[in-house]
Structure formats: structure tokens, C-alpha cells
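Encoded as C-alpha cells, the structure appears first; notes follow it.
For this view, one protein chain was removed and the others were kept in their places.
Now for chain A:
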Amino acid sequence: MNRVFLAALRCEWLKRRRSLGAWLVIAGAFFTPAIIVLVRLVRRAGLPQLYADPQFWTLHWRNAWESMAIFFMPMAAILATSLVVQIETRNNAWKQVHALPLHTATIFFAKFAVILLMLAQFLLLFVFGVWLSAVLPALLPGGVAVPPAPPLRQFFADTALYYLDCLPIVAAQYLLSLRFNHFVAPIGMGFLAWVAALSALSWEHANLVPYAYTMLDFLRDNPEARRAVVSSGMHGLALGWFLLLTAAGYVVFATKAQKG
């Protein structure tokens, strides 16, 4: 990583300070864990049985990822990407960005890297929140033992794969946000694409839909899924979509006739 790119990255990272996107990452990451804590506090009578289960961490992890993989993670990717790009549009700042002594690729990838870092931050906070949501109900009402150390290696391995699954959504949203100035357009299209992916889950070619991978990843081993989902080779396909959509986004960005 050269010095210019690092400087551009630090500059982009500072821009997200106090922004809506930055708050969304924190609030979104802790939302599901907070709900889990709340539900367990309300249904505290069932805690001893739950915490005594030898499969406690597996059940807890799966429980936490259900809403995350299906809804919150795609939504976070859609919203955070659009909001980060929107910082420039809303502040009429693209013209200043393009008048800086930076190559087009540096501008494009520095901002993209910040979005990817924010997504990583979102997932790390979520993992921390999942651990916290297991520990807090045991500590607050008492009566149950604090669970043993979680299988962190497994957690991080799963999280890394979910991160990979989400990359096509980020790349697609980045492309749309760079293409359309008004933030409603990329968010609206992203939401429609998510609904379409949700509808396509039981389709035989669902593993070709770029917005579907986090959902497929969660559902593939789920015995409660109504029918088997087609998830073969999805991580490779996710990576392929990510690279393709990133390249398309760069072409859109670099060939804009009006820069700001």
C-alpha cells in the first residue's frame, strides 16, 4: 500500500466520523444482540435449560445470525455503502475530491476500502455483541452459570465467510451510488434486489443471485428450511460477482463526463 493511498484512506476514514453511516454500523451491529438480551430477560424462566445445553454456543450463534444473515447484513451493506458515497454528494464535495492530486483509482479504491472496513467493523462489533448477549443474561438476573469460552475460531471463520458473501452487495451498491446522485435511487434499487433475492432463494439458480449469498449461507444447513437451497460454490461465485461489480463500478466512476 503506497503512501498516497494510505493518506487518501485516512482522509476517507475521517470523513465518516459522526456520519449517519458510522452510527448505523454501531447501532446495526448491536441491534440483534440487544434483542436477544431483552428476550432472554423477559423469558428468564427458560434460561437454566438453555444455558445448560452442551450445544449452547452453537444454538446461540445460529440464533444471532438468523436475522443478521437474512436481513440486517444485506441492509447494512446497502445503507452504509449508499450513505458513505452520499457524504460527497450531499456536501457537494465531489468536485473538491476530483481536484485533489489523486489518481482516479486512488479516489475510487480509498472510498471503497473505507466501506469494506466499515463492514468488517460492523461484523466484529456484532461478534462482540453476540458474546455479550450470551454473558449478560447470565450476569443480570443470575441463577445460571456464565457460559464457557465461545469457539472463537469457528465464529471468526463463519464471520469471514459471511463477509465474503456480502461483498457482491457492497460492490453493487457502490456502483449504483456512484452512478445515481440521489441516495433514494441506490437504496431503493438495493432494497428491491434484496426482495428479489429473498424470493429467489428456492430457485434452482439462486446461487447466481448476487444479493442472496448471506441468506444462502445461513439456510444451507438449516434443517428448518422448507426446501434445500442451492448453495453450491457460492463463496467462489460471491467473489466472482464482487470482482465483476467492482470493475464495473470503476468503469462507471472513471468515465463520468461530469466529476462533481
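Definition applied: contacts are C-beta pairs under 8 Å (C-beta built on N, C-alpha and C of every residue); 3 or more make two chains touch, one makes a residue touch a chain; residues count from 1.
By definition in this document, contacts and distances are computed from a predicted model.
J.: For the chain not present in this complex, what protein name does its UniProt entry give, out of "Spore germination protein", "ABC transporter ATP-binding protein", "ATP synthase gamma chain" or "Peroxiredoxin family protein"?
T.: Spelling it out: the chain absent from the display is recorded in UniProt as "ABC transporter ATP-binding protein".
J.: For the chain left off this view, which of A:Thr58, A:Asn91, A:Gln154 or A:Ser232 is in contact with it?
T.: A:Asn91
J.: So one chain is hidden, and I want to know which residue out of A:Pro151, A:Gly233 or A:Gly260 touches that hidden chain in the complete assembly.
T.: Of the listed residues, the one touching the omitted chain is A:Gly260.
J.: So one chain is hidden, and I want to know which residue out of A:Lys15, A:Arg40 or A:Lys111 touches that hidden chain in the complete assembly.
T.: A:Lys15
J.: Tell me where the left-out chain touches chain A, residue by residue.
T.: These residues of chain A touch the chain that is not shown: 7-8, 10-11, 14-15, 17-19, 87, 90-103, 257-260.
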